[in-house]
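This report concerns only the one structure given below.
What you see is the complex with one protein chain gone and the rest in place.
Letters are used for the chains, namely A and B, taken in the order the chains are written, and counting of residues starts over at 1 for each.
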Amino acid sequence: MIGSGEFTFDGEAVPFAAGEHLLTALLRAGLHPTGGGTLCAEGHSPHCVAEVDGVAYVHTCQTIARDGMLVRAQPIGDAPVLPSVAPSVRPVVVRNVHHDVLVVGGGESGRAAAASIGAPIVDADDGGEVIGIYPGPMVVVRTDVGMVHHHVERVVVATGVLPLLPVCPGNDLMGLYTPKLAERLMAAGVDLGRTVTVVDPPQRFEGGGRVSAVVVGDERIECDAVIVDIGTTPNDVLARMGAGLAVDVVGGAAVVATPPLCPAEGMVCPCNQTTMAGLADAWERGFTSMELLKRASLAGTGVCQGAVCSPYLQSFIADRTGTLEARFTARPVARQATLSEIAAGRHHPAVPRTSLHAVHEAAGATMDRLGGWWRPWIYSDVDAEYDAVRNAVSIGDVGTLGKFIVSGPDAEAALQRLVPTDVSTIGPGRSRYILMLDERGYVLDDGMILREGEGERFFMTLTSGGASFAEMWVRDWTADLDVRWMNVTMAMGAINVTGPRASELLARLGFEEPLPMLHHIHADVADVACRVVRLSFTGEVSFELHHPCARSGELWQALLDAGADLGVTPHGLDALSRLRLEKGHIIVGQDSDYDSTPRRLRHDWMVDLDSGDFIGRHAIERTNRLALDKQLVGLEGDGPPPFEGAVAWNSDGTYAGYVTSAAWSATLDRSVMLAWIRAVDGAVPDEVLVEGTVVRRVELPFYDPKGVRARG
Amino acid sequence: MAEFVVARELVAAVRIAADPNALDTAEWPADATEMRLAPDEVLLLDMLDAAAPEPHAIVFPDTGWVRFVLSPEDGARLFEGAATWPPPSLGFGQGAIAGIPAKVVVGPERWCIVVQAVLADDFEDRLGSVLT
Partner (left out) sequence: MSMRVLCPHCGPRSIEEWVHGEIPVVPDTITDPDGRDIDRGYMHTNPQGAVREAWFHAFGCRRWVTVWRDTRTDEWIEPPV
């Protein structure tokens, strides 16, 4: 014996010869991977699977032994034991290749097919194990150096035939081999003892653990090993997987085979320990077709994908109905594969970083993924950030806003359709806060529409999270109009300059024009060309500076430098969230839900039913006729703020709703929150209980109700 | 920066949204690289401004793109390891590379891959994991 190394099987050292499969070495050592059952050399019998180097369900008949491998028994019909320590996982590389046609299977029919069309072949015996055929079609193959994804126009499945595995009492004993495996074992010098070859389905195998005799017909033959040569069956797992795809099946895999005689008893599905009696029981319960029988008995749902049972399921049904039913559908994967192998070539979504990302990191900000972007949550002191906005001046990165330029003869008509407001009344240089509704009248997004000084041209901003969806929405709804949309979300930076001294700071950087609320203008700030928009989300005087994203860094720094003595401080999203909450401004997606009509959100003042046939109009008219069932309202309490999502209860113990936003208001010295509260007898109650404390419903906004501060 | 990357640079570009027919017949300076993003949208690299091809066109000087220049060998390897679509044999193509939307211009001497600046750091990381 050419010993070229050792692996261990359940701790026992097993020597192997160079190039030998694990199964060959195990059988030479008198071991059986699963303790019994007919073994094959094609990777189809489930009886040879074991855990190899931490990977479960590995076919030992397909795996070349390597020195130091750790092999552990994994009884079939049972789940593998999860490792107590997470194994180290390395990414698996993938190679994408493109062909017109790929042939699967290197046998006679495969070679003939490949030769006639000049197509490449993938074959398990040549290091290419097909994991599955996916829509595309795409053929996923495992090789020694990683995964290969074949992107093709057409697949030819030429996987030939498989040896029929026996179903009868005793088919779970050791010492049962297919002819091909027996040949391989004898070539490797494995002593099988007294062998007998059976060509007719046996009545039973006898023995304790290992086979000692086989009964065929009336004859009982004593032996140490049985070579089971009882016929073949189409190897059609990949063909069944490719049903409906551009997949041709040729050769033995394509033959509609006559099923074997229906066995009277025995284990028909070793993977799930289903016996012939189990099939009969399922049939009695009314599961009388192939797909139902499979689901009821579990036969065919195991690791071998029906390699053993599918011909017998056919004969079982044919015996009872007289018809030959097609085999059940197969789904990927056709072979065990690790999550790393399945994940090969897949990428998680990349989260965009604003043009100020590096600036925030350098300033020590805690960055988080919010609304689909990396954004600064807190720089260092959220209270100081809040104070700077309320009492001095602050800057915030709002480059994540969705941003669109709209132009064309039908630009106004397009916007009229998309938003429930009369866009024709937005004058040049003016802007308006808008909602976008879906056809059900629910709020999809909110933002601003700005009309340029001249021509049919607009600028539209939307929420950070909604921009990607909004582009699909607006293009879909305006495809019939003569309008051009340009999504400039990723191309433009935006900085919000906010606080009572915001105008003073901008004046120092060359922007001195008085700009009233909801006006906008193109102007230079610190020599950077900006669109300056006067609005307010924080409740203080605010200017959004929209600018080319390549210049964000210098604009940000210029604002910090020029405002140092004013106390300018950047604010993160935590501070911004408190500031806007004090003003009662909603965040779509946080405070709104999937069924939020403007009326439920108390934003019905933004819906102008005289503004034409906007999306959602009919739904709004319909739902306006219904009694109001719930509302987003402002609540305040004297205790600490509840967690966002806290449940609100009525005084009689009934469910009232839940909190969507909550914060401690330093300015007002109490907790403020937004919450969905159900109407009781047509009215939203004045008080509810949240986290055991009474909170009062109040009119919004909490802070500066007349908007004096924002107007400056 | 990983050694296989020939260059990573912010690229001067102009993006134009216009009537498709106007874009079909428009002529751009010879040294500009044209990327036809969509029938009604074009991205012109190495340009600072452009004339509007029709009255309602949106002409937008766009600083939001980063260009990676690769050798043809590395370009081909990048596609093999990270793209499910074949690269154009010559000229412009667009689609996902390593899970990031990318534009490519395949030339005989070099491949230019352009991605949005907001995703450029991610793209460089992923490019590195494929090519090293």
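Quick note on the criterion: a residue touches a chain if its C-beta (ideal position, glycine included) is under 8 Å from a C-beta of that chain, and two chains touch if they have at least 3 such contacts.
Only a predicted model underlies this, so the values are computations on that prediction, with no experimental measurement involved.
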item	value
Chains shown that the absent chain touches, full complex	A, B
Sole residue of A:66, A:320, A:622 or A:711 that reaches the chain not shown, by the stated touch rule	A:622
Contact with the hidden chain (one of A:208, A:244, A:286 or A:682)	A:244
Sole contact to the chain not displayed, among A:66, A:475, A:522 or A:711	A:475
Absent chain, residues of chain A that touch it	134-136, 138, 140, 149, 151, 244-245, 332, 439-440, 468, 471-472, 475-476, 479, 487, 618-619, 622
Chain B, residues in touch with the chain not shown (by the definition above)	36-39, 41, 84-85, 93-96, 99, 101
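What we mean here is this: only the chains that are shown with their structure count from here on.
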item	value
Chain A and chain B, separation of their C-alpha mean positions in angstrom	28
Complex interface listing, chain A residues touching chain B	91, 93-98, 138, 149, 151, 345-355, 357, 405, 407-409, 455-457, 482, 484-486, 488, 490-492, 548-551
Chain B to chain A touching residues, read off their complex	10, 15, 17-19, 40-41, 56-58, 60-65, 79-86, 96, 98-100, 116-119, 121-123, 126, 129
